[in-house]
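See structure below.
Just one protein chain is left out here, and the rest sit where they should.
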Amino acid sequence: MAPDLYSFHVTWFKVVLALFGLVILVILLAPVLGSVPVSYNLRSIRARWTSTIVAVLGIAGTVGVFVAMLSLARGFEATLVASGSPGNALVMRAGSTSEMMGGITLDSIRVLQDAPGVARDSSGSPLITQDVLGVFPVPLISTGTDANVQVRGVSPNVLDVRKFIKITQGRMFQAGLSELVVGTNATKTYQGLTVGNKIDFGGGHWQIVGVFDAGGSAFDSEVWCDSRNLNQVLQRPPNIFQSATVHLSSADAFQEFKDTVVRDPRMNVDVWREIDYYAKQSTRMTTLITYLGGIVAAIMAIGAIFGALNTMYSAVAERGREIATLRALGFPSWNVTLSFLFEALMISLLGGVIGCLAVLRLNGITTNTMNFQTFSNVAFAFRITVDLLSWGIFFALVMGILGGLLPAIRAAIRPVAVALREL
Amino acid sequence: MKFARIIFANLLRKKVRLLLTIGSFAVALFLFVFLGVVRDAFNRGADVASADRLIVINRTSIINSIPLSYRDKILRIPGTKAITHNNWFGGTYIEEKNFFVQFVIDPENQRQVFPEFVVPDDQWNAFLKDRVGAVCGAKLADRFHWKIGDRIPIKNNMYDAKNSAWEFNLDGIYHGKQPKDDETQFWFQWDYLEERVSQGFKGQVGWYVLRVDNPDDAPRIAKAIDAEFANSPYETKTEAESAFAAGFVKQFGNIQTLILSIGSVVFFTLLLVTGNTMAISVRERTSELAVFKAIGYSDLTILFFVLAEALTIALIGGAVGMLLAASAIPGLAIALSGLLPSIVLAPSMLLFGLAAAILTGILSGIVPGLTAMRLRVVNALRRV
Partner (left out) sequence: MVKVDGNGGQSSLIQARDLDKTYRRGGEDIDVLQGLNLDVEAGEFVAFMGPSGSGKSTLLNLLGGLDVPTRGRITVAGDEITHMSGGRLTEWRARHVGFIFQMYNLIPVLTAFQNVELPLLLTKLSKAERRAHVETALGVVGLSDRMHHFPRQLSGGQEQRVTIARAFVSDPTFLLCDEPTGDLDRKSADDVMAIIEELVSKYHKTVLMVTHDPLVAARANSILHLEKGVLVEGRHSPQETAAGGVA
């Protein structure tokens, strides 16, 4: 989750979470600690199965929405972050907030080529790609209306710089020709981006010669060509690029590379670890989804807690005589309280599990959206991880406690005589 | 109504349960309205688009520019009323997360083409005379607590290699005529941009916005414009503002589906909760209902009692939910304005929420109501 969200309340939040965790642990141990036997709870649940189902579903729905929205945000972030390699550095004009804004001259590229830490291929050439970026409208397969696809003009040796990218169909474009290779997601998202097809943009005809797999990163939604051809189409000066990506000899070489380049008086650039840059690119969208999802989940949680409260109160009311009898027999109040809390937790645990199972099917389903920061369309997938599911279950248990506490206390403090008299 | 006493007395039978059910209702309806508002915010562009406006962009790519010289040629096409041009500035105000939309505008024609944005004449005149003047929307001013006369620094390293801050004087604040109009934009003068950009960037606009005399004429004019500049280095693509905006919205993928899904989950769960509460309440009262029937209350009347109870809960809960929405959403709008501008609670949304509440009330009362209706006195009063 975006770190900004909890900047003030991180410590407090952690303390509260830990407390809840402790309470949950204690309650889950209730049968061992000596609450009223679990069979009473099971029988009670069966007797009021409609109310129980309602509470379970309320919690399941809330957890489902919670996990789904967060996995959407995570998926978007993961897609972008996956675009970066730890061994690569991104260089852009100083102050650029994104590649689109950047500008690097060929002279600056030459300075980079001589900097320490730059990896070289077998023939000694530096592994650097100078990129040019554009967006072009192409109809979406899903709606038929245009979306902006990111076209990236790269250096012909780009596959040596971004080593995790592989051509899976056809071949790489030839330097200087009007040829394109398209990302795996781009093929699936836009009309006509298949090997062998010709498409028109920028007043030129382009031949699609290959498909590449970029490991589920943002690159998978892009279309690549030779940067010189793209500069022509965009009517930009031929020797100016928007960013340069450098493959470093090792991840540790980053600091030395950065220091050298930034201090060079001929250069006016920022140097990023590629991973850090892409993580930042995702923040606005991720934050938006997380905020919206958080608000929705919080509201639903309140509703779910009400549902749980309803169920638990009716449980307490219905078992009034039984409770009174138990207490008259000598079961201390806290046993009774613990028993009801245990029941509440069982119900919410079930709800949490159902909610998680229900949204599990979403994992891997792709959708696309426009990234505000780059103005282009990015395909990404729901990304449900084990820790996200654990948070979902924890969330369910917290709702269970909040919904079960008051009724459980009421069960314990109701005067025995009154309860016995009630029919 | 003479049965009101009976209905209310029944509702107040178990106060805690009543409060919880009303609470669930309030929460669900608040969520309904919130989701609806978010959906509207995403669709906003298409919503406020004017039928008599066209957008002209570079056909090759939306981020490519078009020459200023096209303006007069476009105006010569019959049926055009007024034209203005905008550039996207995309600068940073102090920090990246303070993002807001910045347009470079053509002040002379701005008000003719965008009559929905209203600026007091004295402020506008001050702006016209001020080379480094700026006008911003009321909501944007609220967000950063700007006042007329403040100096607003904005950096943009694309236009300024030194990435120095361009300082603007806030000369005016505009208001939208309708609540849903976007009041989060920041405008400054095209002449100033021209002055400061390097030679390679001069004389270029981002896009044109054009008003036509007759909306029915729009397709013809659009075609004429594109034909005029076909085969030139800067080919154009002209479409109605609503189509342009709708295209944007579609790029947000399955937002509608997502919102619909969540909305359905909420609605369904709510139905369950209230339906269950009604069912429990009916079950508890079997013998009483039997007495009513024995006295001579018809089956339909009993059904009516149950439905009325369900509806009362729904309406009270719904009203509370609407109140919550009306008070909380403006605050949420401000908090989210950097991420998703134009979150507005329209009165029609509240009406929609009310309708949803009524529908849910009836639906949740139907099944328990039918059970109560079909109850046979002899079975209910059978001595144990």
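We call the chains A and B, going by the order they appear; numbering starts again at 1 in every chain.
The rule we apply is simple: contacts are C-beta pairs under 8 Å (C-beta built on N, C-alpha and C of every residue); 3 or more make two chains touch, one makes a residue touch a chain.
Given the structure is predicted, the values throughout are model-derived calculations rather than measurements.
Visitor: Let's see if you follow the contact definition: name the visible chains touching the chain that is missing.
Guide: Over the full assembly, the chain not pictured touches B.
Visitor: Which one, B:P233, B:G296, B:G331 or B:P347, makes contact with the chain that was left out?
Guide: Of these options, the touching residue for the absent chain is B:G296.
Visitor: Give me the chain B residues in contact with the hidden chain, please.
Guide: Touching the missing chain: residues 2-3, 5-6, 9-10, 12-13, 287-288, 290-299, 377-378, 381, 383.
Everything below uses one rule, namely that only the chains that are shown with their structure count from here on.
Visitor: Between chain A and chain B, what's the gap in Å when you average each chain's C-alpha atoms?
Guide: The mean C-alpha positions of chain A and chain B differ by 25 Å.
Visitor: What residues of chain A sit close enough to touch chain B in their complex?
Guide: Those in contact with chain B are residues 4, 50-51, 53-54, 57-58, 61, 64-65, 72, 93-97, 100-103, 134-137, 140, 143, 145-148, 201-203, 233-235, 237, 268, 283-284, 287-288, 291-292, 295-296, 299-300, 302-304, 306-307, 309-310, 313-314, 367-370, 372, 375, 377.
Visitor: State the interface residues of chain B toward chain A in the complex, per the touch definition above.
Guide: My answer: residues 16-17, 20-21, 23-24, 27-28, 30-31, 34-35, 38, 60-64, 90, 92, 96-97, 99, 155-158, 161, 163, 200, 233, 235, 246-248, 250-255, 258, 262, 265-266, 268-270, 272-273, 276-277, 279-280, 332, 335-336, 339-340.
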